[in-house]
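Worksheet: one structure, shown below.
Only one protein chain is missing; all other protein chains are in place.
What follows is chain A.
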Amino acid sequence: MTILSLARFQFAMTTVYHFFFVPFSIGTAFIVAIMESMYVSTKDETYKKMAKFWGNIFLLSFAVGVVTGLIQEFQFGMNWSDYSRFMGDIFGAPLALEALLSFFIESTFIGLWVFTWKKVKPGLHLFFIWMTSFGSLTSALWILTANSFMQHPVGYEIKGGRAVMVNFGALLKNPQLWYEFGHVILNAIMMGGIIIAGLTAFQLLKNQKLSEANKKFYKKSMRLGLLVSLIFSIGGIALGDAQMQYLIKEQPMKFAATEDVFTTTGKHAPWTIVGIADMKGHEVKGNIDIPYALSILSYHKTTGAVTGMNELNAQYKKKYGKNLDYYPPVNTLFYSFRIMCAVGAWIFLVSLVGLIMTREKSKKPLAQRRWALWCIAITTFLPFIGNTAGWFVTEFGRIPWTVYGLFTIAESVSPNVSVGSLLTSNIVYFVLFTTLAITLIWLIVLELRKDPSEAIEPKFKKVLDPFDKEAF
């Protein structure tokens, strides 16, 4: 165990945990805001119940998302101090702006939203949840601005041994950012939709006899969840495809690794469905190929060569002059990419078929088709896997760089933090996060067992003493 491997493991572990909850809460906040909007515009109490019921689950995931995120801002300095010195001039600004613009809005308005159901007019209360959602959506924008720079540096110069910002606007105009942001946000909202639909499916499977009010509640939740996940999965898939077109040009090494292309293809590139990359011999073994398909996937036509990793590696050796190989972990990228795509496609399919089954005209309502409910229920867990796989492609594909072409991972680590300290923090964070995740799942299960038609009252039945003087 070296400081480098431990620091890398910790970063991967904590960000993966963090990103279980981030899109979960971004997505559910957005949908809860839609539910409350429906309540305010239609005055249908069912929507209010929905906003409160699913809002509680949003709050639980938000709490864990916040605390797992705290670590992220600290660990750049703690574990990657040389990276922070090299990149601070550029990387710090989006982080500070994320706090100043997004976190303040998110945390202030979430407090207002939770505690003012009875205090303020419905319209104002609705404003609070939309502000919360706005805060969480923009926070993704800022952190992805920072990440996009690492993937594709723009608007900078190297001065005095560090990268300095010369054009802030260029950071925000980075095309990498808008592909990433679109893909992440659309999929986060899709995730919220499919989680609400999936958890509803679990309830329908468990409770055969529902009151009319609860039937209405679950039916509306199911339809809204599936509708949102259908719309946003289409968007997510489309942007994912656009992002790959962009990768071919900007990060050809990453792209070649996701498709197991070691040697540059002919003009009709075949697509490898499965295969094992041999990282020593730099070739693919046991592969099953479909002719022409990679050209079609890459360029949306039958002709088009894809540059192989061997050729790119030779180019990079010349270009960057470091005594390094530039192959990312090919098998990880190859299979992560396939898992991500499969999850996306499956969610699209489930949402589409599920939505058709919930139509009024449907011969047999969805609530009575147990196999269909099971499919939706199981899908609850898939976005977590898909998201992680997606980030694996993005981040493992950056190896050996932290900042593409500028700064390597080995140069980034804190030189003065000991193996013992790193091992301790790895264990502490792992144990803490695992405990939190298990508790969260348990509390969500408890929450789901509650009857949604018993109005979800806030904890304090009599919070304020109306005869008391005001504090200020």
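Convention: a residue touches a chain if its C-beta (ideal position, glycine included) is under 8 Å from a C-beta of that chain, and two chains touch if they have at least 3 such contacts; residues count from 1.
As a convention for this text, contacts and distances are computed from a predicted model.
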What is the missing chain called in its UniProt entry, if the choices are "Cytochrome d ubiquinol oxidase, subunit II", "Transport permease protein", "NAD(P)/FAD-dependent oxidoreductase" or "Amino acid/amide ABC transporter membrane protein 2, HAAT family"?
-> "Cytochrome d ubiquinol oxidase, subunit II"
Checked against the full complex, the residue among A:Leu4, A:Leu59, A:Ile231 or A:Ile276 that touches the missing chain is A:Leu59
Taking the full complex into account, find the residue in A:Glu45, A:Asp89, A:Glu311 or A:Glu411 that is in contact with the omitted chain.
-> A:Asp89
Out of A:Val67, A:Ile248 or A:Val353, point to the residue that touches the absent chain in the complete complex.
-> A:Val67
In terms of residues, what is the contact footprint of the unshown chain on chain A?
-> 56, 59-60, 62-64, 66-68, 70-71, 73-74, 76-79, 81-82, 84-85, 87-93, 95-101, 103-105, 107-112, 114-116, 119-120, 159, 164-166, 168, 414-417, 421, 424-425, 428, 432, 436, 439, 443, 446-447, 459-465, 468-472
